[in-house]
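First the structure, which I've put down as structure tokens, then a few questions once you've had a look.
Here the complex is missing one protein chain, while the rest keep their positions.
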Amino acid sequence: MTIQLIDITKSYGNHVVLNGITQEIEDGEFFVILGPSGEGKSTLLKVIAGIERPDKGKIIVNGKDMTNLPPEKRNIAMVFQNYALYPNMSVYDNIAFPLKMRKMKKEEIKERVMRVAKLLGIQDILDKNVLKISGGQQQRVAIARALVRDPVFFLLDEPLSNLDARTRFVARGELKRIQKEVGKTFIYVTHDQKEAMSLATRIAVLHKGKFEQVGKPLDLYEYPKTKWVAQFIGDFPMNFLPGNYIGEDPNVEVGFRPEWTELGSGIKAVVDSMEAFGESLYLFCTVDEKFKVILPSKEWHDVGDVVKFEIKKYRKYKDGVLSE
Amino acid sequence: MVNKRDLSYFLLALPAIVYVGYFAFYPAFKVIILSFWDPATSSFSLVNYKSLSYFNPGGAAINTIIISLGALFVQLLIALGVASILANEFRGKRAFSVITTYSLGIATVVSAIAFSLIFQPVGGYANTLLHLLGSKGIDWYSNYYLKVFVVDIADSWKNTPMMILILLSGMMSIPQEIYYAAAIDGANMLNRFIHITLPNLLPFIAIALIIRGVSEFNIFALPLILIGFHPPLLTTLVYELYSTGASVYLSYAAATILIGFISIFILLNILIGRRR
Partner (left out) sequence: MNTRQILIYIGVIIFSIYFLFPLYILILVAFNSPKYTIFSLYPSLLLQAPTLSNLIIGLTQYNFVEPFLRSLGTATLVGVLSIALGIPAGLGLSRLSYKIAYPITLLLLITNMMPSISIAVPIAAEFIRAHLFNTIPGLALAQTLITLPLATFILEGTFSAIPLEIEYQARLDGASVFQALWRILIPMAAPGIVAAFLISWMFSWDEFTFAVILMPITPTLPVEIYYNITRGDMLAAVAFSLIFTIPVVVITLLLQKYLRGEYLAGGIKR
């Protein structure tokens, strides 16, 4: 089962949100759409779900054109950021609702609800009101409701962003496990690059209405196609200096991750500030009063100190695009 | 550009639109047209308005304006007082807020009865109060100004709560910090009221006056029960012409004049609504 997006275009008024997105998504992929807030990630999911009509373009699933089907005819499941649980129903009724809409028999509904409840560990709260359970539980209920009816694929719109850091970490692992277990395609939206890196089979970076780069998480980290992606992916943005600093063509820029450097000798930089991140320290420095760089360090430095660093590995960028 | 979703939501609103169109706008339109229709000659003319002039519609309009302005004035005064009190915290606040708003729910006819008991020339409680103060009772319906006074007081009793509620929501929208700052700057209670409360409340006062103003122009049951047809208001004039069967066309003409006045309020309302 493949999903093909062909030239998807969508504007609100004269604000172009999606500007011709073409992409194929493979069967069983955990496909993450990553982009900053307001770039149109939710809009894209709504278009795929059939809640919004694209101005132009097609959505083809398994060779069948779905562009003009209403949402209830697509058999797609979606989990919204605010979970969109039905507040007038119990947990059980929430999960059972899609099955009731399909006129399934009572016993079968019960059996299926029990199965997903067990998968997600929410058997004990089935007759609670959905407003009276924790955020983590609500998120599971929303996922259970998506799983229960065997949809062709899943859309998830930042389903973890309303959780506290700890619960989010646990839920992330669980989501990955569930996706493996059901073996279906997940299209997952987030603005958190770390989340994307840890979940995705492939990541698509959405920028200015287009997928600026689509690739495996490691490829995106190692070979970001544009300066913009290079600075968006990673705990810290990639550093950039003109090529002449390391004897390259001065018309290209060299990009390098903080970990691709070594302190000691080489280019001079002045320390502006310092930040501890996990185990390591990072120095925020300026080279020649012009270029900002971030360097990992093992020792503390004072503001105003001068350090020297060498670049061990780098990529070349010409006009903001990877050239190799 | 109208998309498909907008269209289906518009269809949901359509029954309501058709209903008000048929039951409010069409009759209003019909009244206006027919007020210019001369049944004797089957043609359009101003004859209905000429005949109406014998019933002094100008006087009725002036009476309506006087009673409305008077009632608005009394209501605004009381509402400002009550709302300023309710904006504070004090013991018994809940009870006081019920006491000052319950009359909103009392039917117009019932409040008319209560006030007609109070202002009865014989057996009236207003006269009891005067008597207790050492004065003789008076006939509250003996002259024009007293009649206006009676209607305005009765009307204010019933309708001030609405104004209180609007002004109160306005006062609640003024941040407490401004008052603290003013108090620290040395403004006393009166100064704070004049320099902070009033200016910030002005938009709400305007809304309250317009909303209430429209209703004041339409008051009917209260004057009908308390003072009958004299002095006439626009509303009671329409009813008198209609119910005494003088000529229904005359009542159409009077009704049209009333619609004309209300249109001014509607325009004001739209302009203010636009600006916000």
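First chain written, first letter: the chains are A and B, and each begins at residue 1.
Here is the rule we go by: a residue touches a chain if its C-beta (ideal position, glycine included) is under 8 Å from a C-beta of that chain, and two chains touch if they have at least 3 such contacts.
In this text, all values refer to a predicted model and were calculated from it rather than measured experimentally.
Of the options B:L46, B:V110 or B:I194, the residue whose C-beta touches the omitted chain is B:V110.
Within the whole complex, the absent chain has one touching residue among A:M101, A:V170, A:V303 or A:V321, and that is A:M101. Think of the hidden chain as still there; on subunit B it touches residues 2, 5-6, 8-13, 15-17, 19-21, 23-25, 27-28, 30-31, 34, 78, 81-82, 84-85, 88, 90, 92, 96, 99-118, 120, 122-125, 127-128, 131, 137, 157, 162, 165-170, 189, 204, 207, 210-211, 214, 217-218, 220-221, 224-225, 235, 238-239, 242, 248, 251-252, 255-256, 258-259, 262, 265-266, 269-270, 272-273, 276. Against the chain not displayed here, subunit A makes contact via residues 46, 49-51, 70-72, 74-78, 80-82, 84-88, 97-98, 101-102, 145, 149.
Keep in mind that, in the parts below, only the chains that are shown with their structure count from here on.
As a whole-number value, the distance joining the C-alpha centres of subunit A and subunit B reads 59 Å.
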